[in-house]
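Sharing a structure here in structure tokens format.
Only one protein chain is missing; all other protein chains are in place.
Letters A and B mark the chains as written, and numbering starts fresh at 1 in each.
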Amino acid sequence: MQNYLLIESRDPFTAQAAPGHVELAVGLRRAGNAVTLYLVQNGVLPARAGADGGALHEAMTAGVEVLADDFSLRERGIGGRDVARGVKPAVIGLVVDRLADAWKVILL
Amino acid sequence: MTTALTFALMDAPFENSRTVTMFRIIGAALEAGHDVNVFAYEGAVALSFAKQAPHANAVHGRDAAAENHPLPRVWIESLITLAAARGRKLDWVNCGLCVDERGVAEAIAGVRRGTPADFWKMSMESGNTLTAGTR
Partner (left out) sequence: MKTLQVLETAYRATVEEQDDTIVWLTHAMKGAGGEFGLLLTGNAVCYAVHGQRAPALALGAWTQSHAADLGADVAALAAGGVPVHAVEEDLEERGLLDARLLEALTVVPRAGLPQLFDEYPRIWKW
């Protein structure tokens, strides 16, 4: 088993590649790896409750941990109560911790 | 025990939010006590250009001093100071060919010119590497 932290800075509403990234996260998880998807910048937009976040929900159902950068959430006016269920706000230091723990960290 | 971490940046200043994200990660790495290597490639070599200058903001009625416009070279200087205060190393390397073609050789103190071989060496000698490509 390997550990993957995938950092998604783009949103699925404007970036065609973004849905494929969630697909990759799910594929890595189903292959038996630990996978975290860290949403940052506009990547947090589908994490707003009520947004079209079906892909994120699918990822979480598959066992992918989905985190949203707290700075990016605040920048976009997404408060704690506005975050979709299952998505956890996180601090950027988590990326550093995972790098230091030798996770494969990829900025998509 | 902390480990050295290496980062590669590509975007020119003021062009992409990824630059801020990477600076936040680099800052967090230094705060956590890691040594940090940065390879600035392509447009990112302008991040340390010494001639970046602040300006006023007439729309908001602020003069240059009041506006205190963010400048990436000031961020790098601040991170160099942070690293020194923590007894850690920040090795900021600008790709020399990229510097030459952009005419940004006049860089702030504390950064150096290098090559892809430096990036390779830094990455091999550190615990992990994160690259931020450009779009």
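By our rule, a residue touches a chain if its C-beta (ideal position, glycine included) is under 8 Å from a C-beta of that chain, and two chains touch if they have at least 3 such contacts.
None of these values were measured; they are calculated from a predicted model.
With respect to the chain omitted from the figure, which of B:K51, B:R112 or B:R135 is a touching residue?
B:R135
In the full complex, which bits of chain A touch the chain not displayed? Write them out.
2, 4, 17, 20, 23-24, 27-28, 30-31, 33, 104, 106-108
Residues of chain B in contact with the chain that isn't shown?
Against the missing chain, chain B presents residues 8, 10, 41-42, 115-117, 119-121, 123-124, 129, 131, 133-135.
Everything below uses one rule, namely that only the chains that are shown with their structure count from here on.
Could you state the distance in Å from the CA-based centre of chain A to that of chain B?
Chain A and chain B have C-alpha centres separated by 25 Å.
Please output the residues of chain A touching chain B within their complex, sorted ascending.
Touch residues, chain A against chain B: 7, 9, 40-42, 69, 71, 91-93, 95-97, 99-100, 102-103, 105, 107.
Across the complex, what residues on chain B touch chain A?
Contact set of chain B toward chain A: 2-3, 5, 17-18, 21, 24-25, 28-29, 31-32, 34, 127-128, 130-133.
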